[in-house]
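I have placed the structure first, in the form of structure tokens, so that the comments after it can refer back to it.
One protein chain is absent from this view; the other protein chains keep their places.
Labels run A and B following the written order; every chain starts at residue 1.
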């Protein structure tokens, strides 16, 4: 038996994660309250607060403490456990599902039943500290990431209904995931295989279903699911107040709890009369990326969604480490771009610095009290730069691969100057 | 038209071509000058560090917080209070003569506080460190604020053992007496906006550490301490009084806390101003005299081999005076040691300093000390919020001058950047090798312009494994050091031999696992990762503990940059040995220092020992391995 065999190694990884999750040591770290691992829209503490209010017949959306989707309310009051110990297990299994989906996407992309890379990909997801730590902090971003990957997996498999349904659930959990819808539909209409090295117009790669009417029916289907879920949510919340407190929060940023993203500090410093303008600018700015990326990577919509996840992992309003974590882990399913990365070493060094500076400055500010908010903000800027560099790297490589020429370099025909 | 052709066409456009060419030219220039840039950065960083004591870099201290208003009050501590202190001193002397136990002493002290009408209690504690048990009894008294709610507090403390000789047994008799007399005096005033807590801790550091961790509810596993029966609010400031001698001539200010934390500079400056203007006492940084005060004495302790005209040079004297202060600071901060009992407070966000009465035949005594403390308390009593966050990063070069963070931090960061560039250039270099001239044409080999390069694989995974191995090895050494009950020289020698032979598994596994074509580049990749990690460690640590970062930068900067393999095995071995001595030499040469660092880790939670074992030594060892591995 080979340790690279995913039949064996995947369960092994999951068991390791389960063991880690139940270690009492984790509880002593008090990760739940860590600002970097969970933001107001996805922290476990707030979820429990909302569940408590819900169970005691108080509308959880009437205050300013609960921003989770009503779907979480219904899930956690019915089938999912709320005790910390069982939650850790559930969360770990959710991550395992995500890793399984990522491996599935890789197989679809390569059109393989299994490959030697499976273990590496599963490990890249399950052992990525940016994904692992928010998971241990029981941040609900784990659910979002897994849903994202599952929806991509079904899109890769060409199964429109599950993919769109999962996407519409995801929409309810996190508003910004709607930006992933265009590449998702493109993916449904074409193939998940890598066409990065051979860019052509979308028409060249579309599959038998790739017609305009099909596109419209996909959008329609997505809308129908969303409406059904909206009705479900309204039923659970017993009013439509949840809309303002879940979707609205991503747009109006009422809670300025620090997080590793770029929004909060900007809006704490903002004069009130500019606030709405800049909220609009920041939100529209996110939308701006969708069309160019989808057009540029119309030959490979999976890569387009990867790039968009990178954008979200940098500019999302309530960022946690898990968002850029997903982007970084997804690198593992695009090995073809690795030789073309523009400057991998500086990027990884930036990430190393950011990973050390974030907790350090966080504690200087909030634990030791020798620093102030600017320290942590500076480290979030470094983190933003690291994410930006990784994104630029990936997009550069995704485009550069079309020109080729690395092989010639490898043969040593190009002298001295290296990029 | 396909996308590809459009892409290609776009690439052929003139503007893009010029841009790419310009970028390539810039990259080539950088690449060509990289060595020069690295050396320059390294040297500038080192010279900057040397220049830190220069008077031109320092600036005068000032008070940043308006609320403090130091030295603006009349003091009412007078000779009657001094007399009272003298009576307390008599009692303390009596206890010392009768050699009573610390628990008996604590009970007596509690009685004294209670006589004054101030609630007081004792706290017994015991540390278990290996098979040794350290016990003691603290006394504390809480004088509640007469007119405020009592959710804030300030502390006046004195430890039983003085910091003179770092707790070697000198008793802080007059410090204890001062605190008792102050308690009697301060309770007469109703203007305290915060509770005043009087703490008379046992031992040197350990008593106060037990009291503070109990007060803040963070008792470590090897400490058993009584819970505190009296409670008060959040402690904001603390003054630790250390008055070991019969009289004192100066007040020495001691700042450094555990793990390199410093108190807010406003507190230091306030006490300095109050000592000078209210108490009329000259102020020292630590116990370092200024040369101008004793023109005939060699207070600076300059090396004997310096020529006389240099020793007499005024500027040089000033420089060396400041340099001594900075070195003292680096010594405390770098090792994470507290320079006095006050240093224990900082970890709980309490600004604290020690006022040390520099022992001398005269002229000052209880009278001056009492007035300084009274006035300092009036100042800290004025505080309305925490002191400004910007005032925690500084290096004091004298009691009246300091360096702002921007004036010293870049020195370490420059060295770190130089190492980072080194790492990147090694990484690039590791991917290429000189192609052997095919036709045996010697001419093309010698002429550099015609050197042909070929790619070679970078064995990243192997190098990473080696890095991980070294850090794991450091962890094992750390476990061995903390786990061994008695560290005698034999054990140390054994451990050191173990360290010397640590690369054997690496060499063995490399020969068996690595592919043939991966071997040549491994030392360069290893060096690249090593430099990158070292650079990150230095730049990140520099914000947390500049002295530690600077020391690491000085110790590792040049050696790691120079580490390189050689075709000759003896040369490689010698270089490797040098690096191992750099990494683990402290085991042999500095056993006392090591014992103290381990004690600090076990009892006080100082991170210096783990840092050395887990970060510093493995980095140096990686440098050694980069030398040892064949080219």
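FYI, a contact is a pair of C-beta atoms (placed from the backbone, for glycine too) under 8 Å apart; a residue touches a chain by one contact, two chains touch by 3 or more.
We adopt the following convention: contacts and distances are computed from a predicted model.
**Student:** Can you match the unshown chain of the complex to its UniProt protein name from these: "GPI-anchor transamidase", "TBC1 domain family member 15", "Anaphase-promoting complex subunit Apc11" or "Methyltransferase type 11 domain-containing protein"?
**Tutor:** "GPI-anchor transamidase"
**Student:** Out of B:191, B:229 or B:479, which is the one that touches the chain we can't see?
**Tutor:** Considering all chains, including the one not shown, the answer is B:191.
**Student:** If I consider the whole complex, including the chain that's not displayed, which of A:233, A:294, A:308 or A:382 touches that chain?
**Tutor:** Only one listed residue reaches the unshown chain, and that is A:233.
**Student:** Decide which residue listed in A:40, A:70 or A:325 touches the omitted chain of the complex.
**Tutor:** Missing-chain contact among the listed residues: A:70.
**Student:** For the chain left off this view, which of B:37, B:67 or B:103 is in contact with it?
**Tutor:** Only one of B:37, B:67 or B:103 touches the chain omitted from view, namely B:67.
**Student:** What is the set of chain B residues that contact the non-displayed chain in the whole complex?
**Tutor:** 66-67, 69, 72-74, 145-148, 189-193, 378, 381-382, 384
**Student:** List the residues of chain A that touch the chain left out of this view.
**Tutor:** Touching the chain left out of view, chain A contributes residues 54, 57-59, 62, 70-71, 73-75, 77-79, 159, 161-162, 165, 169, 225, 228-229, 231-233, 235-236, 238.
Keep in mind that, in the parts below, only the chains that are shown with their structure count from here on.
**Student:** Return the distance between the CA-based centres of chain A and chain B, expressed in whole Å.
**Tutor:** About 40 Å separates the centre of chain A from that of chain B.
**Student:** For chain A, which residues are in contact with chain B within the complex?
**Tutor:** Going through chain A, the ones touching chain B are 198-201, 299, 345-346, 349, 352-353, 356-357, 360-361, 364, 368-372, 375, 399, 402-403, 409-412, 415-419.
**Student:** Quick check on the complex: what are the chain B residues that touch chain A?
**Tutor:** 2-4, 7-8, 11, 24, 27-28, 31, 261-262, 349, 386, 389-390, 392-393, 420, 423-424, 427-428, 431-432, 435, 451-455, 532, 536, 539-540, 543-544
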